[in-house]
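One protein chain omitted, others in place.
Naming follows writing order (A and B), and every chain is counted from residue 1.
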Amino acid sequence: MATKACLPRIVHTPPRGIGRSILLTLPILLWSLLMFSHPQGAAVADRLSLIAGAITGVFMTVLFFMMMRTGTTYRWRRYFFVSVGLLFPVGFIHNIVAMRGTMGIPVEEMIAGRTPFCFMPIPLLILPAAFTRTLVFPGSIVPSGGASGHGIAAMVGIWLALTLVMGKGWCSYACFFGGIEEGVAALPRRAKIRKIDPRWRYGPWAVLLAMVLLSLALFEPAYCMWLCPFKAVSEYVAARNTVGLIQNGIFVLLFAVLVIALPLLTKKRTQCAFFCPFGAFQSIFNKASVFEVKIDQARCKPCVLCQTACPNLSLTSESVAHGEALLSCMKCGACVDACPRQAIVWHIKGTEMAAKPERARLMFLYAAWAMAVMFGGSIIAQGLVTILHFLPLGGI
Amino acid sequence: MAAFVPFGEALAFGLASGPACMAACGPVLVPSLLAERTGIGHNARYLSVFLSARLLGYLVFAAVAWEIGALAAFLPASRILLMGAVNIALACVLFWYAYSARQFCAPSCSSSKLVNIDRKEDRGAPGAAALGLLTGLSLCPPFVAAGIRAAQLGSVLQSLLFFTFFFAGTSVWFVPLAGMGCIARNQAVITVARMTMVLIALYYLSLGIAMLIGRKPYGY
Partner (left out) sequence: MKLRAKLGYTGAGLTVFAALLTPFLLYGLFSDGFAALGLHVDEMYSGGPKIRTIDKGAYSITVHRAVYPHMLQTEKPFVQLDWSPVSALPAHVSDLVDVDGDGQPDLRVSFEVPKDPKAPLRVDVEPLTPRFEAMRNAGKERFSRLIVRVDNSVLVRVPLASQ
């Protein structure tokens, strides 16, 4: 434990100059213009899409500017991520209800292949597809109208591309559910529960293994049918008997506990850290990602501030002693920003430790923020379109 | 030569059904193998005990069903009741297994009767046997189909031999699982295995209860 006598020497980084910050932000501004300058739909929707796109583009650009100006990442990224988490259900639920009148998926929609595909079942589909060339999901590979959206292939394509770029950074820049609990975890000033058994970190791997095995045995997306807490804010299979009601009850309970209650008590992303099987699956791709977070042992005086700051429990005393974060690191930047001695840095694999860490940070941020603007930004814009759609009319 | 034909059929049927059998046993076998200690030899021995007990389950069921004349006409309702009871028993064994594996320790100390990571002793057999027997009794669709075919044979001995050859065909698919012995066992792997067992046990428990009370074991 750090005493007054051995408090770490605080290193203050002066803010980057405004001119230089603007210069570094210009590529993102241009990228945002490119991404949001193509409205779709009828004339009214064009106007709304343009307005929503402009708001989103400015929002994303300002956040990136603040990242450049302050030299910190986590706080500004969190504003973006929470916005995605809050606005995704707005746009999604509105579209679903507009199309079929209910959040519940009727069996007709499943037969017609019009169940929207989210990224969560991806790891569950692999083994059944390997054995039988069959996708155990009631969707469509290519768009088939209605709520099928862009189809399974489109989601797999975007997931693959984003994973190639960010590895498990998906969980900090792309997941359209994680922002909800990140926002909830940010609400309390202090955590009421501070001691968490570190073995709970293995929960996502257990859920992944169990769901993969059950999905193969039962030939259904077991996680979607039984355990996904985010069915509470998207859609769910319409219950037609007692078991269906129990399944829907489980979703609501898991959402209430893992996404609301525990983040409020612990200030951690508990659903991600202790439960999400997709997160465990994404951790594997961190091995292939060229960007990582490293700890400079020469600068580190173990004060555990980084461990306290990490929302995913991806730093332990052992991993810090080894100079690295665990495989579950979501590249959110919380530890980097929290370290008073700048001992934790962004790092490109193969390069010298702490050699121009800001260069590594910039390269990662350009890649990740470009993805964030493209994917998360489109979700924010869609949510804004929904809100703007109602504003002049005053309701549905 | 004609007397061998059904058994060649049994072997081929077993080979074709292997993926389904592995999928059926996977949720039970994979986490329990992971909770055992490292070593291909140890995992292969565990697998052998599991498969032998599974075969015993098949043969016991086949013999009993043949004697009571129920092999070909095992009613769906009776089948569901038996499966419900077996699923609950499987859940109980998995819960106990997960609890027993709580002590991951250095090779020199011992743990519970079901799971032991002590290099000197090899006492994982009771767990493997219990799980193997129960999965053998769980009446997965390939087993039921094999049972219906076996019921057409002339004697209980032929029926038992048919099941044995069918079992041999399915077991070929299980051999690669011994490779799980290559995975290093540490606190992370053991904890994941235990948690997985609990989750799967919860699923089997809910499935078993739903079957016993006559509810459809699906929501849609």
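By definition in this document, a residue touches a chain if its C-beta (ideal position, glycine included) is under 8 Å from a C-beta of that chain, and two chains touch if they have at least 3 such contacts.
Small disclaimer: the values here were computed from a predicted structure and weren't measured.
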item	value
In the full complex, displayed partners of the excluded chain	A, B
Residue touching the undisplayed chain, where the options are A:165, A:259 or A:326	A:165
Option touching the unshown chain, where A:50, A:154 or A:284 are the choices	A:154
Given A:32, A:49, A:140 or A:266, the one touching the chain that is not displayed	A:140
Sites on chain A contacted by the missing partner chain, in the whole complex	31, 35, 107-108, 110-113, 128-129, 131-142, 151-154, 156-158, 160-162, 164-165, 216-220, 240, 290-291, 348-352, 355, 360, 363-364, 366-368, 370-371, 374
Contact set of chain B toward the excluded chain (per top definition)	19-20, 23-24, 76, 140-141, 216-218, 220
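Going forward, only the chains that are shown with their structure count from here on.
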item	value
Contact footprint of chain B on chain A as seen in their complex	107, 110, 131, 199, 202-203, 205-207, 209-210, 213-214, 216-217, 225-226, 237-248
Complex contacts: residues of chain B adjacent to chain A	19, 23-24, 26-27, 30-31, 187-188, 191-196, 198-200, 203, 206, 210, 215-220
